[in-house]
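A single protein chain has been omitted from the complex, and every remaining protein chain is retained in its original position.
First chain written, first letter: the chains are A, B and C, and each begins at residue 1.
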Amino acid sequence: MPLAASVRRLVPFALLLVVLASPAPAAAVASADSLRAPAPPTGLLYADVPNDAGHAMSLTWTLSPDDTGRAGVVSGYFLERATTPGGPWAIVDSVESGTRAFTDLTVQREVTYFYRVAAFGPGGTTRAGAAAGPAIGRATWFNVSRVSVLVFLLAFFLLVLYYMYMAQTGRKPFVRRLAGIDAIEEAIGRATEMGRPVLYVPGIQDIDEIQTVAGLVILESVAKMTARYDTPLRVPVSYPIPFTIAQEMVRSGHVDAGRPDAYDPESVQFVSPEQFAYVAAITGIMLRERPAAHLFVGSFYGESLMLSETGYATGAIQIAATANVHQLPFFVVACDHTLIGEEIFAASAYLSGEARLVGGLKGADMLKLVIVAVVIAGCLLETFGIHTLTVWMQTQ
Amino acid sequence: MTISTDFGVWIAALLTLCVFSFLYKDNPLYKFAEHLFVGVSAGYYIALNYWTVVDQYLVIPLRAAFDGSQAGGPFQAQMQDYRGWLIVPAVLGVLLFTRLFTRLSWMSRWSLAVVMGVFAGLKTTGFAQGDLVAQVQASLVPLWIPGDLWGSLNAILFTVGLVTSLLFFFYSREHKGVLGGVSRVGVWFLMISFGAGYGYTVMSRISLLIGRFQFLLVDWLHVR
Amino acid sequence: MKREIPLFLTAVIGAIVLAGFFVPHPYVSVPADYLQRCAVIVVAFGYALGGANLVQVNLEGILRRHPDWPYKLVLLAGMGVTLVFGLFVDRAKFQDPGTVSLWIYDHVYVPMNSTMFALLALFIASAAFRAFRVRSAEAALLAVSALVVMIGRVPLGDAVMAGVFDHPGLPEWMRHLRLEPLQQWIMDWPQNAAKRAILIGAAMGVMATGLRVILGIERSYLGGSD
Partner (left out) sequence: MALSALERIDRRWIFLVVGLLVLVPLLWPIGLPVVPTTPVRQYHDAIAAIPDGSTVLMSCDYDPASTPELAPMTETSLRQLWDKRCKVVVTVLWNGGAAVVDQSIEKVADEYRARGVPLVDGVDYVNLGYKSGNEAVMVLMGQGIASAFPRDQRGRVTTQLPIMRTVTDYSSFPMLVNISAGYPGTKEWVQQVNSRFHLPMVSGCTAVSAPEFFPYLQSGQLRGLLGGMAGAAEYEVLRKERGAATSGMDAQSMAHLFIALCIVAGNVVHWTRRRAGASA
């Protein structure tokens, strides 16, 4: 907002305060003493507020000797500002008695200001003798209070980029195989033995949810396995774009397994983004077609317990993977195996072997080691009363 | 007990019962309510976003920028006062609708690119500061508090829990030997936290049911 | 060019907004603020796009006499009525008391929005009975912690336990065995440690995704193949 307008807006407010303050309750017990003009405040100091865009100036002063905390001689202070030491002066704002500091947030960057402070009360107004200045609000290029955030962020970025580069140049970093992946293979194996289909649910959210992407990546590997065993696959999908991608994934899984002929476009089915409609369709498949394995991989909400409960009742092997932490308890108790939290991303990185995913995973791993080291070191330092690390990491 | 005579309350109560009928089984009443809900909420969200964002952020400022009333002209922009430059988001907003037409849908990517860029930037720094640095910083606690055995034990337990749970999500080594033991302890902590999550989720869901019953009893049936 | 320009835009914009966190100087903070405003506006348009999409999909369903077509008609009618009153009749004051829009909101939107989620209360109970199986030591920990928190967090559990453990004949320390302090201890210490580990892990996931989006490596949001 333009400066002039904002000051104009504040002037009536300050004047209002002056007027309102005069016949205040103090007036009822007004003595002759309270009707004299207050002694002026002194020692006005200014300081550019650091780490900002140069739009703030912090001001402090020493209270008027008459400002005793009780209502009386001093009702408050007002601050004035000018661009030359001689004026013209404009009121910035007014504050209650007893206030020693004020931050002027209407400063223009790189403009020279002079400030003065005045005490006002029922008996009149007294200005401090000298104006303070020149005060210049300067824009900062780097917010030093955030240096620890920058250090962690850069360290992480460099680690991730380094491992991505390594992965792309063929030196793929080691990533362990997750127990959940073995469980998926076992489940598909059992479905094959029983001659029943496998149900794969890639979550209830659209493609902008990164877990949906992970769910679709894992679907490709699952489709490859089912194609190899010639086991039917059922994939109900909630949104149109993941639906087309899911079709693509199942098809390429069949191609990878060398069974493009066995690909059945009907195996991927578009349902509805509506939570309960989606649930009703999936539980319908569970009860009608009796799949021997249920794989829930993606982002789930309240429907998690409805799906896993119905699924549990059918006696199928159930495996779940989600990073939605508040839904994990329901999967853990009703499923044979659950991939916890970020394991879903680790699984998709492992199965796809894509450099960008493996690199990100490995970079995060290394930062975890750094964090573990920082936590242990920091706790020991704190135990011995050394606060350097803690203070350095304090951010604003 | 006098039942409400307010037509609106009756509609609300009947729709509530339509939704509850899903508990018996999926049925036409539920389907009717569900579809009505989707339609009404879509309509409501559009009107809401038009009047609160498009009108206030775009239509009013753009009109002011080009009616010649502002000093400095329509492209004299400064912090929070972007005037004519708001044409850019207006165009981006309209481009979003090319998604409806297969052949033009690539143009909507420009709008998505702006949103993705802004959110990638905001989320990256937000998580880095609020969830990474601030959380790690708060974990740097003295493990021995003189004179407070209980507090010290808790601080040690907390640190062990944090470190082992973090190492459970470590993928660069097989979870065997020491790391295997550590990650197993981590799982215990994770399971306790999931149990707590379960308890709190139960609490939330039951509260919502209580809220609906309070509506039916108090507003509709006027019991108590 | 259909992919390169958006990827370039995302990279530049992401970098400016990211830098805006560290650099307060107006050369960065003003563009960052402007871009955020652009994003807010585009997101608002997104709701209209969502509506248009609904019309497209449901209209098609009705024309093709999809088995559920009467419901789709209900959906479109609900949307149409709400939209006409919101945009053209009540206009900017559409949320003020006395408008048709607020009536629809209060008596159609609110009850259904609330009841949909209240259904889960009942499903949670049946799932607790039929699909909460303690199959391992880990699951046992989960179950115990769930039971303590669930009962300790509400008055009944604590009232019953208080009757037992606050008995004057029992030693002082036994009061700590009441469920309420125990559930508070679980929340404050073990669950807090694990939740913090999850928070930190998730933060790294988001930061990695942010980096990939800005560098143009993650492009699934662009959709399509060309």
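Heads up, the rule we're going with is that contacts are C-beta pairs under 8 Å (C-beta built on N, C-alpha and C of every residue); 3 or more make two chains touch, one makes a residue touch a chain.
The shown structure was predicted, so the numbers you read here are calculated from the model rather than taken from an experiment.
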Touch partners, limited to displayed chains, of the chain removed from view: A, B, C
Residue of B:Val53, B:Ala90, B:Ala113 or B:Met191 touching the missing chain in the full complex: B:Val53
Contacts of chain C with the absent chain, listed as residue ranges: 21, 29, 33, 36-37, 39-40, 43-44, 46-47, 92-93, 95-96, 102, 105-106, 109-111, 113-114, 116-117, 121-122, 124-126, 128-134, 143, 146-147, 150-151, 153-159, 180, 184, 187-188, 191-192, 195-196, 199
Where the unshown chain meets chain A, residue by residue: 1, 9-10, 13, 103, 105-106, 325-326, 395-396
Those residues of chain B which, in the complete complex, touch the missing chain: 23-24, 41, 44-45, 48-49, 52-53, 56-57, 60, 79-81, 118-119, 122-123, 126-127, 129-131, 134-135, 137-138, 193, 196-197, 200-204, 206-214, 217, 223-224
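As a working rule, only the chains that are shown with their structure count from here on.
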Where chain C touches two or more other chains, by residue: 21-22, 26, 29, 116-117, 119-120, 124, 138-139, 142-143, 146, 195, 198, 200-202, 204, 207, 209, 211, 221
Multi-partner residues of chain B (at least 2 other chains): 22, 34, 38, 79-80, 124-125, 128-129, 132, 136, 139, 159, 162, 166, 168-169, 190-191, 194-195, 197-198, 201, 205
List of chain B residues in touch with chain C within their complex: 8-9, 11-13, 15-16, 19-20, 22-23, 31-55, 57-58, 77-80, 82, 85-86, 88-90, 92-94, 96-97, 99-100, 105-106, 109-125, 127-129, 131-132, 135-136, 139, 154, 157-162, 165-166, 168-169, 186-203, 205-206, 208-209, 211-212, 215
Contact footprint of chain A on chain C as seen in their complex: 21-27, 29, 116-117, 119-120, 123-124, 126-127, 130-134, 138-139, 142-143, 146, 195, 198, 200-202, 204-205, 207-209, 211-212, 217-218, 220-221, 223
Residue ranges of chain A touching chain B (in the complex, touch as defined): 1, 53, 146, 148-149, 152-153, 156, 173-176, 178, 274, 276-277, 280, 302, 325-326, 328-330, 332-333, 340-343, 346, 350, 361-362, 365-366, 368-369, 371-372, 374-376, 378-383, 385, 389-390, 393-395
